[in-house]
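Only a single protein chain was left out; the remaining protein chains are all shown in position.
Note that the chains take the letters A and B in the order they are written out, and that residue 1 is the start of every chain.
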Amino acid sequence: MIEAKCLVKRYGSYTAVDDASLSLEKGEVVALLGSNGSGKSTLLSMLAMVLKPDSGEVTVDGLKGKQAKEKVAYVPQEIVLFEELTVMENLYAWSSLKGKENTERADYLVNELEMTDFKRKRVDRLSGGQRRRVNLAVALMGKYDYLLLDEPLAGIDAHGGECIEHLLKKEKEKGCSMILTEHNPTILLPLTDRSLRIERGHLTV
Amino acid sequence: MNPFMFILYDIKRLFGRGKTAFIAMLSPIPVILMFAMFLAPILTQGNGVFFSGAILNEDDSESVDQLMNIIINYEVKKGNVTVYPVKEKETGERMVDEGKVAVFMHIPPDTYTDSMNGKRAVMEFYYAPSRAFDALTFYTGIKSSISVFGQGIRLVNIAVGIAEKLGLREEEIFRIWDEGVLDLQNVFIHRGRVIGKNGIFLFGADYHFRFAIALLFATCAYMSSFPIMYLTSLDLSEIFSKRSIPTKRLAVYFIARIISGAILILSSFLIMFPVARLLRQIQLDFALSVIPGIILTSFVFSSLAVLLGSMFKRGQSALWAGLYFGTASVASVAFLSDKTDIPEALACLMRISPLRASVSIFSNGMFNLMIERYAFDMFVLFSTFVIFSAAGFALYRKRSAL
Partner (left out) sequence: MNYLALFKGRARALLMDFSSLAIIIIAVAVSIYISKYSGNENTRGIIIEIVNEDKGMLGSRLIDILSAEETFKYHVTSYDEAIREVAGNKAQGIIEIVPDFSEKIGRGEYESLVHITVMADSYDMTTFTEMVINDVIKVWSEKLVEKRIGEIEGVKQDDLTLFREEIRDVWKRESLLDIESVMGKEEKTEEEENYFGIRWYAVFAMFYLCISGTWMCNYSSTGLLRRVSGRGGNIAFLFIFQSLPGIIIAFLGFIPVLVTSGHPDPVRVFVSFLIYICSSAAFALIICCMSGKFSNLVLISPICTMVVSLFSGLLCELPDWAKLWDSASVIIPGHWLYDAILEKRFFLGSMLVFVVWFMMGIGISWIFSKKKKQ
């Protein structure tokens, strides 16, 4: 279980997240909804432990720090890839897996996300939608129990969205817990168990 | 994944970012060409006659004639000069003005007797502005040695004074004078042997060339590290701060960056070094002694670039910092590294400066290897590499999403 207690994040005088507490049970999929600038990405970054909160704490299965991070895979909203490398090279470079397991996982994700046609292309030569798929795949190249996704479908076409939805469904069936943020709740609604809303940094059920 | 693959990927990233890395690698070429353009006369030294001269000796003494023969024969034997005797001063000056000869030396009449009588005798060295570089180099060497010769004549005068006081005959006095001047000529002709070298003058005249070329190499190598600074800064602010990476993996990325950066800097050295060997015929064993210095310098500059890149959130800021730091380092090495009448803190900083150590290895290692200095400089480079790497990794960890 991921548990967040009283998370606060301020940027100068502006409070992005104000006293947010939530929990994510094992196997659960939660949608985090909110308008632009509501604090979704900030909250998710703190849950993923890539952004340090000003106050509050996050625990994963009762663990903190490095051990907790190893259980969480995070898909950021921005495209965070090595632009000069190909899709496959990015998958191998970012993977925490080793040897044969690494190759098999990469091939699996390439197939699931239908990236076979461009897997040997440099990332900086891909379209926005293609890059977003690679961005997702890179995060999934490892061992994790919890998956945090920040607008995974932004800029993706309908078919791409279906591929991603299908992949996330498979992950859920494997027992992976997820929090995902989205503008449009309808697309990933079939996947979610419950939703939370955040507006101006305040979290509501 | 094989750690070696990380290095390959990082090299691909470094060279894959447009033309920046290639510009960095090739940027020494125009700089060296410009440098060579200014030093073309030195480049052609020893390759045959490089200037001609006229001479007019109006003094009829044997001693002055012998002295001139010593100087001229030496230069002619080296193949640096062809000499044309002229009968009138105006002829010699005209030949220079018309560009037929580069220099004209005029020895006035009574040069020998004037100096015998304690009166200053001055020879003229007339030269063409278009050949000023060669002419003035030759002039500088000959002036200092003839000056000492001329001061030595005072000693002979003192000896003659003593002989006169003792009431010796005139022939005896002249004999003492002639033998004294002969002694001075003998000393003059063997000047170089005093330090175990052949030649009469111009020893060490190219030290500033050695220093300049070494400083040039080190500066170009430093500039080659700019893409490393930029990419590191971008990596930390845009990639590693947004993805959680275990410390071990972060260390692998860090080491891969330092190695790939060192390879980039080494590539620029590989372009510069053969050019240097062409510019100056450096002995191969000396040249080889510089190679460890080149490798270590590459690592030092790479780790420094990673450190600077880690310090700044924006790639542009990292580059500015690199530019100012580099300029300050180069300026201080150029003007301060050999001085001791500077504040102790500054002198200490110069001693441990990796840029100074690199310049010292190149300039001394290529021409004049002193093992103790070489060892000290290598130690400075190694120590700064360790310090920069440690500090760089600490910042790397701090700025990544750990």
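The working rule: a residue touches a chain if its C-beta (ideal position, glycine included) is under 8 Å from a C-beta of that chain, and two chains touch if they have at least 3 such contacts.
As the structure is a computational prediction, the values presented were derived from the model and not from experiment.
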Displayed chains in contact with the omitted chain are B
Touch with the missing chain holds, among B:7, B:272 or B:350, for B:350
Per the whole complex, from B:11, B:56 or B:153 the residue touching the absent chain is B:153
Across B:7, B:24, B:294 or B:395, the one contacting the chain not displayed is B:24
Where subunit B meets the chain that is not shown, the residues are 17-20, 23-24, 27, 30-31, 34, 37-38, 40-41, 93, 96-97, 105, 111, 114-115, 118-133, 135-136, 139, 141-159, 162-163, 165-166, 168, 176, 179-180, 183-184, 187-188, 190-196, 201-208, 210-212, 214, 223, 226-227, 230, 315-317, 319-320, 322-324, 334, 337-342, 350-351, 356, 359-360, 363-364, 367-368, 370, 372-373, 375-376
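One rule holds in what follows: only the chains that are shown with their structure count from here on.
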So, in whole Å, the Cα centroid of subunit A is separated from that of subunit B by 58
Within their complex, subunit B touches subunit A through residues 1, 5-6, 9, 12-13, 16-17, 238-239, 241-244, 246-247, 249, 401-402
Touching subunit B in the complex, subunit A uses residues 48-51, 66, 69-70, 72, 74, 76, 78, 80-82, 84-85, 89, 92-96, 98, 102, 122, 138-139
